[in-house]
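Encoded as structure tokens, the structure appears first; notes follow it.
Note that this complex is displayed minus one protein chain, with the remaining chains in position.
The block that comes next holds chain A.
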Amino acid sequence: MELIVSLIMVPCVAALLMLVVRVDKARDVLCVASAAVIALLSIAFAVQNLGAGSLYFDLPMEYSHFLAVVNIVIDITVGLYIVCYSVKYRRVLPLVLAIGQILTTLWFEYNIQREVQFESQMHVDSLGIIMVLILGIVGTGICVYALGYMKDFQAHHPEQKDRRPWFFALMFAFLSAMYNVVLSDNLCWIYTAWEVTTLCSFLLIGFTKTEEAINNAFRQIVMNMLGGLAFQAAILWLGLQGESRLFSEFLKTAANVAVADPAAAGVFVLPVALLAFAGMTKAAQMPFHTWLLGAMVAPTPTSALLHSSTMVKAGCFLLIKLSPLFLVFPVASAMVVLIGGLTFCLASFMAISQSNAKRVLAYSTIANLGLIVACAGVGTPEAVWAAIFLVIFHAVAKSLLFLCVGTAEHHIGSRDIEDMDGLFERMPRLARFMMLGIMAMFVAPFGMLVSKWATLASFASSGEVLLLVLLAFGSAATFMFWGKWFGKLAGIAAHEQNVELSVHKSEWFALALMAVLTAGACICMPTLSNLFVQPYLVVTYGALGANISVDNMYIMSIIALAVVVMLFGTLDMSKSKKKTVPVYMAGITVDSDERLFRGSLGGEVKATSRNWYMNELFGEKVLDKPATIVTAVIMVVGLVASLAGSQVGAENFVGTSLAMYMPLATMNEGLLQTLLGIVLFAIAGPVVGCLLAGLDRKITARMQGRVGPPLLQPYYDVRKLIEKDDVSVNTVEGTYITFALVLTVIGGGVFVAGGNFLMCVFLITLSALFFIVAAYSSRSPYSEVGADRETLQVMAYEPTVLFVAVCMFLALGTFDVAGVANIGLPMIVVCIPAFLALMFVLTIKLRKSPFDLSYSHHAHQELVKGVTTEMSGRTLAKVEVMHWCETTLFLGWVAMFFIWDNPVSIVLAVAVAALAFFLEIFIDNNFARVKWQKCLKWAWIVALVCGLANTAWLVFALIA
């Protein structure tokens, strides 16, 4: 109990002290000290309450009245504060909202709350502990970071008055309010703290007092006060109906009544929807996403603390808490699920079109919050497991990224991604932190992707067809916008000057802390699941929610560790003895380091390249308006339907939300088995692939009326490449390619061992990323074009592959490949559309014409060879071997559709795979390369039509 009080009070006191302290040194000491105390208290609190299940703490009754007064005073003060600001800046809407809020509070207190004893109860469960830890470690880490950042900020903005005491006071006050949100059980208290966070955010966004800042601050407050009003309305409604205003009580009663007597549960239909609405405004879901975008004008620590890792998580926290109710209140569930899913997909799309790093982070934050919201809305233990992990990983990885961008901004003078070109050398350590953060956001084996995997599995098991579609396309877009940024960072152009020597120690500390947390959380995922997430699910649902087997999590942990070691092991590139050669610019090199060459028109040209933004497809102009309108309509319909449901015919509005529920089976995922699979594939994959490549060349030659090379020609080529001189354009390219090859082999091993198909897909995607990054790292114009196109190709085929996985699960009841051997009929019988889609993207995956955009295996005479332009010798040999393995694996994916419990089916499967390969060769030789737009368009149309049709059909069949 004392711990809880001190968790709330210490930041509060620190905030007050901050206001008083005006000397830099003293502030440093005070900030670090309070941060340390808060962090230690949080950890102590977590240790003390870990595994204790659901705990309630009561404050002594005699304080109850006093606390009620405090609560209402804070509440009114917040309202008045906003009123004052609205008057000062002449804003009508916030004024009206604030007055409305004050009046409601007063009326409520006077009429209803007066007779009721103010219940000052605190409630702690594992979810609360997770939030406390995030606040205590990530939150305070950001405060420490802010010390150095704000010094630079003040130096960069000399025209601004030094208002740092105010800034730090707000940061700590915010922490205090957040503790209150996650620990209180009384809805009135949660609401007050909720409004305090809104106000803190408002003041911090408006911190610089420029016109833009003020406008954005007001936009934030209007949107969040709408949510606040909804929250208040929910409390009011519960008060009027005489229901308990204890959150835990409310959750329990509503769930029980809805199950026991749907007709009587009408009382709860509206408050659930209202609270969900409040949570969604806070979590910046469309159509309220614009406040979070606008909030990016605030100093970066603010963006990190409030707008990515904590405040917006208050919304998620509320929704996750509500998720057991979403299982039984379908209207609210549908609203939350649709909004979350749409937000994820559309925000990911729009992130592609952004070049401002903070805006990319903002869109990605909105998207990830959307995913969390959608998971919460589905409400199954599996979905909630995924949601909680998304919260954890997002908090650490995103704050790492924000802090990195903040530091980069102060040292390179820009937050534009284009200006981060070559950061790998200019700010070596920072760039690697940033790369870690980015990887943690979107590829396996890192947390966000593993959580997304769990999300996909949970959506599939509850038959959420629409969500699956949104997830598939949104994830594909995610790969694009992170991949290209990642590539930009990885470029190594010249021996550039190191500009990170002047970064403050406090900033390094915070950055290192976030990096350690990000990596640590990924590596310790199984432990986190057992210690924190599962206990919450056991208490809430009486079920374990993990739908990724522990063995798979261990494999992911090991790979995560390896990637981290690789990333930071290559820190000092000067130590490498590798011979380097200049890049190829298809002209006369004048200065290779500067990428300066003389082209055919004479004159010196500097080779530069920019990322792809595809504004005409994914720009804000194209998507923002429809997105806002559609989501707004969904919200209005959801709220109106809930209101209607609370008045008439509640039994129609209460009941199970799930279309279906199919538990996930796992088989063949053991570590040993996977290891055997990897060994087997490491031998068989290249051998089969090599023979196929030889066959490919032989058949192609025959189609042209030639004899063609010997069957083993690809093998001779690779042997020759290995014998070539061992040089490359930089010292890291080879390492990336080795990683890509190893990951392909592991992915193939997982498949051969009959393991999880999704795991196999994600490993291949990671391998593709390393392949792409190797090309980007050369900073050579032709490689970069190839890398951009390869990224696009991944984006083009990713949805189809995910649909194949989903259809496989719906047909087999498991994502494990071994499942095909347990069914009476081959998968193809029910998965024809998915199979056709897979055949379509096979051309892209095998890089065959007409979709050999990134580089071609056949068109050798091509002037430049895309991704592989700068690769030579051993590196190129590895690429070739990787391609063999990929060919074998992808044909394995095709064959998988034709296997059933009859061993003879293997013959059929092999025959079909061979046929598919011949078909690919035929297509390759008969179609000309198309533009990338066509590749993307057709791949997505095929994925959408086939994927949607097949999943919908399977789900329908399962329900019927």
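Here is the rule we go by: a residue touches a chain if its C-beta (ideal position, glycine included) is under 8 Å from a C-beta of that chain, and two chains touch if they have at least 3 such contacts; residues count from 1.
Just so it is clear, contacts and distances are computed from a predicted model.
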What name does the UniProt record list for the absent chain among "NADH-quinone oxidoreductase subunit B", "Spermidine/putrescine import ATP-binding protein PotA", "ABC transporter permease" or "Selenide, water dikinase"? "NADH-quinone oxidoreductase subunit B"
Out of A:P428, A:G520 or A:G873, the sole contact with the unshown chain comes from A:G873
From the list A:Y716, A:F918 or A:F956, which touches the chain that is not on show? A:Y716
Thinking of the whole complex, not just what is shown, which of A:P158, A:G242, A:G603 or A:G705 touches the missing chain? A:G705
Given A:H65, A:K724 or A:K931, the residue that touches the chain left out of view is A:K724
Residues of chain A in contact with the chain that isn't shown? 581-582, 584, 587-589, 598, 697, 701, 704-710, 713, 716-717, 719-720, 723-725, 727, 860-865, 868-873, 876
